[in-house]
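Every protein chain of the complex appears in place save one, which is left out.
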């Protein structure tokens, strides 16, 4: 479906920009920034496909991803300040990417005949692992472990997808609605400043 | 063999609890804690199977692992303080898991026709890589690189396994004895406070 591929490309571009930008705060050099930009964009899908044994993986077979990521990296390097000022726009696209990646990963899991919980895990993996690798390479605890409804939005979208599929709603509608749910949940969570509870035990005396 | 599978499940459960608990000290949110719980439990076997090319990997094909890990994650979230107080019990199960994972990885390596040193590496990988990923995601130098006889116990158990196998001892006995060796070595090392020497050179002046 063309719409999905378009969103997939937009998500890839935005994830590449987010990775490249993150390197700026750590004062990495251009190679470091480019490396993290690439890994952020392809990390989630790569880990998913490696686990599924679906290799060589998509970005190796479809050169489009390479040029899209390269574009994101170069734009970010040249227009660093301008890109940073577009944060709100980027945030919106990032959220679209989140929804699309979740849905693509989930569909891929189902098409491999996985049970539903594992297919949902594949969806979440696609959406969040790139960002986790980005933060780990930047020597930080992954952002999405700490604040914000992020993965939770993915899970909500995935459950809606499975529900619609169960009732045999048309695939295109199922796709669009589930992506919309991811986006809506995240935007609402940001607007109303909702986040997940934290683990809170104190360390015991040793 | 049923006994092995039972221990495998126990090891998986305890590793999931250990990962989830570790997230509490970093004040991660519930998703972060669950993510680290999962990765700690399945990380070692996943890396082993990916290296061996044995995909899609076990926890994707056998949904039991998913529910066992989910159970461990949820128990830990609800009963955080109680779980922490069970540290000694958990430690014992963790050690059992260590022994069983070592033996399972070693057997898998041998069944793939690997040479013995590489099969031992697969055993160690199964047992320790989950914890290494857990600590890396928590932005810490992996605990098992720093103190305690941990991997050393795995190596001892693996060598005993290979020795018994060489003398064609019954497989069940070989399995049980080698797991027992891992457990015994680790418990003795803890009791007598034995640890590996450290690398000790000082940094040179630059």
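Assorted remarks:
Each chain carries a letter (A and B) given by its place in the written order, and its residues are counted from 1.
Throughout what follows, contacts are C-beta pairs under 8 Å (C-beta built on N, C-alpha and C of every residue); 3 or more make two chains touch, one makes a residue touch a chain.
Just so we're clear, the structure is a prediction, and the values are computed from it rather than from any experiment.
Looking at A:4, A:28, A:143 or A:176, the residue that reaches the missing chain in the full complex is A:28.
For the chain left out of this panel, the touching residue among B:92, B:118 or B:187 is B:118. Residues 50-53, 112, 114-115, 117-118, 121, 128, 132, 136, 139-142, 144-147, 150-152, 195-201, 203-204 of chain B touch the missing chain (whole complex, contact as defined above). Residues of chain A in touch with the missing chain: 20-21, 23-33, 35-36, 38, 46, 50, 53, 55-57, 59-60, 63, 66, 77, 80-81, 84, 136-139.
Here, only the chains that are shown with their structure count from here on.
Matching the C-alpha atoms of chain A with those of chain B calls for a turn of 120 degrees, to the nearest 5.
Centroid to centroid, with C-alpha atoms defining each point, chain A and chain B lie 29 Å apart.
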